[in-house]
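One protein chain omitted, others in place.
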Amino acid sequence: MSMAGLILLLLLGGLLAWQAERIHPNLPRWTALVTVTAALLYLLAAAPTEPGATMAGPHYSGSWLLHLKLAWMPRFGIAFELAMDGLSLLLLVLTLLLGLIAIAASWSEIDFKPGLFQANVVWTLAGVCGVFLAVDLFLFFLFWEVMLIPMYLLIAIWGHENKTYAAMKFFIFTQASGLLMLLAIVVLAWQGLALTGQLSFSYFDLLGLSFDPRLGWWTMLGFFLAFTVKLPAFPFHTWLPDAHTQAPTAGSVLLAGILLKTGAYGLLRLCIPLFPDASQQFAPVAMGLGVAGIIYGAILAFAQSDFKRLVAYSSVSHMGFVLLGLYAWNALALQGAVMQMVAHGVSTAALFMLAGALQHRLHTRDMGRMGGLWHQAPRMGACAMFFALASLGLPGLGNFVAEFLVLLGLFSVQPWLAAAASLGLVTAAVYSLWMMQQAFQGAPDTRRNMADFDGREMLAMAAMMFALLWLGLHPQPVLDLAQPVLDSLRAAAPFDNPVAALDTAAAAVPGRGL
Amino acid sequence: MTAIWLIPLFPLASATLLLLSAGRLPRQVAAVLGAGSVGLAAVCVALTARAFLADGEVREFTLWTWMAVGEFTPRIAFYIDGLTVVMMSVITGVGFLIHLYSVEFMWEDESICRYFAYMNLFVGAMLLLVMADNLLLLYLGWEGVGVCSYLLVGFWYRDPANGSAARKAFVVTRIGDTAMALGLFLLFTELGTLDIQPLLAAADSQWQVGDTLPILATALLLGGAVGKSAQLPLHTWLPDAMAGPTPVSALIHAATMVTAGVYLIARTFGLFQLAPPTQEAVAWIGLSTLLLAAFAALAQHDIKRILAYSTISQIGYMFLALGVGAYASGIFHLVTHAFFKALLFLAAGAVIHCLHHEHNIFRMGGLRTRLPVVFWSFLIGSAALAALPFTSGFYSKDAILLSAWELPGIGHWLWAGGLLGALLTGIYSFRLVFVVFFGEAHTQPDHQPGWKMSLPLAVLCVLSLVGGLLVLPLGNVFPPSGHHAAGHTIEYISIGTPLLGLLLAYLLFLGRQLPVDRLVDSAPGRNLRNFWLSGWRIDQLYDALWVRPFTSLSRWWRNEPVDRIYNAVVAFTQWAHHKLAALQTGELRWYATTMVFGLMLLLAIMLRNAT
Partner (left out) sequence: MNGLQIPMEQVLALAGILFSCGLLGLMLRRNIIFMLMSLEVMLNAAALAFVAAGAKWSQADGQIIFLLILTVAAAEVAVGLGLVLQIQRRFKTLDMDQARRLRG
């Protein structure tokens, strides 16, 4: 399949959706829907699952499925280089699926310039797809910006009462940290030139270089900051609640569902493998930030009265698990982190869609003015209950698998941190159930007249419920897709932590693995 | 019976159907689905049990591999041995009776569909819990029953008090569950598997008795058990959980879910035997809980709260049994307790149902003649609860006390405490009978329970009476306990204590020979009564220790303290902007002059560097 074609399809589809507005105001959303569906079908139908024959070379290890390299700026060693492996494929599918959900969520919500709105949605998807595919760091940065600007516009134009502030905050945080990343990329390429005598921005050429430790440390920090701002990790998360609260529903769905995952992806793909030594030194700090985020996010989620803000803080809390899983850097924790990326994407997207639906119907996000909604909208209540339970990590749903694997993997590295992080399981229950109580339980306001979910919304919800159940009960296909990638990443950047020794020692004991 | 997976499938499928119907099914269909699916599961369990009793073979059944990451390969798999058969029989048997009872009890409720969906989901999750072949699947069932408990306690969601009781139940047990999850992490990290039988074997071969690791692991598992089984210090949720419909209390908060902790310890007893300190802690937790709850039960006046405290107390006996190593006795008490406590709750439910949702026992009274079926059920249940001779409770509790007596060292102390508990049990259970069913009537029942309520009561009456004669197929599960060699004196004391309790209750609450009112009306009496009524003020303690600090912290942080750092950056930028903007006077001559001086400065620097 053509990876460039996929991105091009989305870019052109966005353009088409923008212009379709001139013909009929309903046409843009159909155009967007068709574009994203076509991209998804194309991806599912054409993506290979076996490594391609074109891949060869020391770092082109067996886990890559597709590779494309076109000359772009050969003078600076910059190429239009895309590559796909199981992890990218997984995240691409998630991106496009949530793109569909975002379009469905905004179906009847947008009246002002629907064409430009849908175009921005689709362009964001294009940027995210590019981020997940790019293996040239310059190209990666380009796509990083491509996904930022349409998102900024979505918040700034179609946001709620405080949209300018939120959009600016989002933009400045991401942009400032993105520039740090650009700096780090340039330093990295320059260092590659010094070491190999050849200027290249290609991931494959830069992987496995041995840096001067001090320089490596600072460069790693540049990447780390860019990605943890996006993730977001404590204490760089403060843009998130504002952006989420003010964004239109589709914006929140995209932001929580997939944009945050680009941060995790960047850490996993770039930051740790490129700088294994510095990352390993840094791991305790990163994991500390993860735990702090889990607990801090949970406490603040409980304090909120704004439905969307609560869900936003719960995202901060959940993404802490991703940070923990990534820096624990063993098979279990990494699988957990990837699983959390997918499961959190789905569950939070659903909660934001629900929040958007509530705001659309009640014209408020204040939970103090809700209460007893179950009575008027039992279907919404049931959906909310399902996703609240998913968010608190109920076994049988995807989030549990993710959090359990992360903590299980972490426990063998840092038992005390795992114990601290597991407090998040308790606090997640506190805020999720508090949200249910505030919004859906209690005495209903009889004067309120509210429509329940209609067929379109139920369809989107049912799809996400099914996805979470599937992830929770039979996650193996997802795990299998990511496994070779994680193995080769770990092989490329081994952390020599005591676990390895423990593993081999335990393997020698008979009776193990019965 | 080879299709073991059908057993949990029936209730789960019925729950799914009921949930998907979104309340549109007529109540007849909902009732048939709800009760019928559990009935079918009970039939399957009966077939399985017959096959098991015939050959005594352990059955294993794997559905699929849940996930496989490296060596972590938990499966969705079942393991059926004697303990599982016993638990499954209790869950589906008592569960079916309670479902049948619910049909009548909940008939008028508009959300009967949702009710049966949750109940079926609960039965399915509980079955998964006891059938699980590995600790992760057990954890799935464990959390699943917790969620169902949350949903059912808060079933009448319009009253915020119910919602808060439900959340309390979930969060408090979640604290225990988290400890248990950490226990699972520890076990997997050290032993490399979560499959229960290989795990026990590996622990046995790798760990010595008294090692730190087994003590730590069992302590963490015990945390989970304590939370789920409402033992000290995580027992506070159970009395509040009575906010749910009464059949829910009977099924979840008396017969099945709250005994999951007992099941967990019995299931992993091999680990506990490697950790004598934890084992002893189990006994002490059981003893202190049973006494604390028994005293608290004495002061309550809500009929369901009395039963809730008595449940906590009886589970304390089960923990005591586990702690002294009498696993089979503990499970035996679990079974008989399921019978008589379900009976008591259902009877209490019938009283509440017939008295327009009256909960206060002092506004009942004289129901002996007006609700005869309920009276006899309650009497039999209370007799079994108080362990009067030849009821089921007598056999199981007696076995526990004897085992405690025979434990060297602390055994006598445990026995004495258990005996005191038995005395208190006699007092509070017959206080309930005398106050509710004798004396003057304060409220008139408006109808009699129908057959759907009476039949389960009758069946449970029989079971409560003769359940003590059951022989549970636990011989191959637990190590055999030695023959009871205690003297007859001990036997007589155990028989006599509950009778003494009954007598005291008669004198205090019916015969009025003892001045109970004067005792209660005096200042220390009143204080003591309020102290016990509030459950030893433990709720208030936790409120001050955990809840209020958490809420005030979150209120304090509500507006994002971290943002202050970024706001400071913004403020500095704005300040600098204003300062620097002052340089832009807009006067051409000022610009020209500054340019000239700037150039002169640059020239000077260049000249200096040149020389």
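Things to note:
In this document, chain identifiers A and B correspond to the written order of the chains, with residue numbering beginning at 1 in each.
Heads up, the rule we're going with is that a contact is a pair of C-beta atoms (placed from the backbone, for glycine too) under 8 Å apart; a residue touches a chain by one contact, two chains touch by 3 or more.
If you're wondering where the values come from, they're calculated on a predicted model, not measured in any experiment.
The chain not shown here makes contact, within the complete complex, with B. Touch with the chain omitted from the figure is made, among B:54, B:523 or B:588, by B:588. On the side of chain B, touch with the chain left out of the figure occurs at residues 580-589, 592-593, 596.
In this text, only the chains that are shown with their structure count from here on.
Distance between chain A and chain B, defined via averaged C-alpha coordinates, is recorded as 37 Å.
Chain A meets chain B in the complex at residues 234-235, 237-238, 241, 296, 299-300, 302-304, 331-332, 335, 372, 374-375, 378-379, 382, 385, 389, 394-396, 400-401, 404-405, 407-408, 411-412, 415, 418-419, 422-423, 425-426, 429-430, 433-434, 437, 440-444, 473-476, 479, 483, 502, 506, 509-514. Residues of chain B that touch chain A in their complex: 19, 22-23, 64-72, 76, 136, 139-140, 142-144, 147, 150-151, 154, 157-160, 163-164, 166-167, 170-171, 174-175, 177-178, 181-182, 184-186, 188-193, 195, 198, 201-202, 205-206, 550-551, 553-555, 557-558, 560, 562-563, 565-566.
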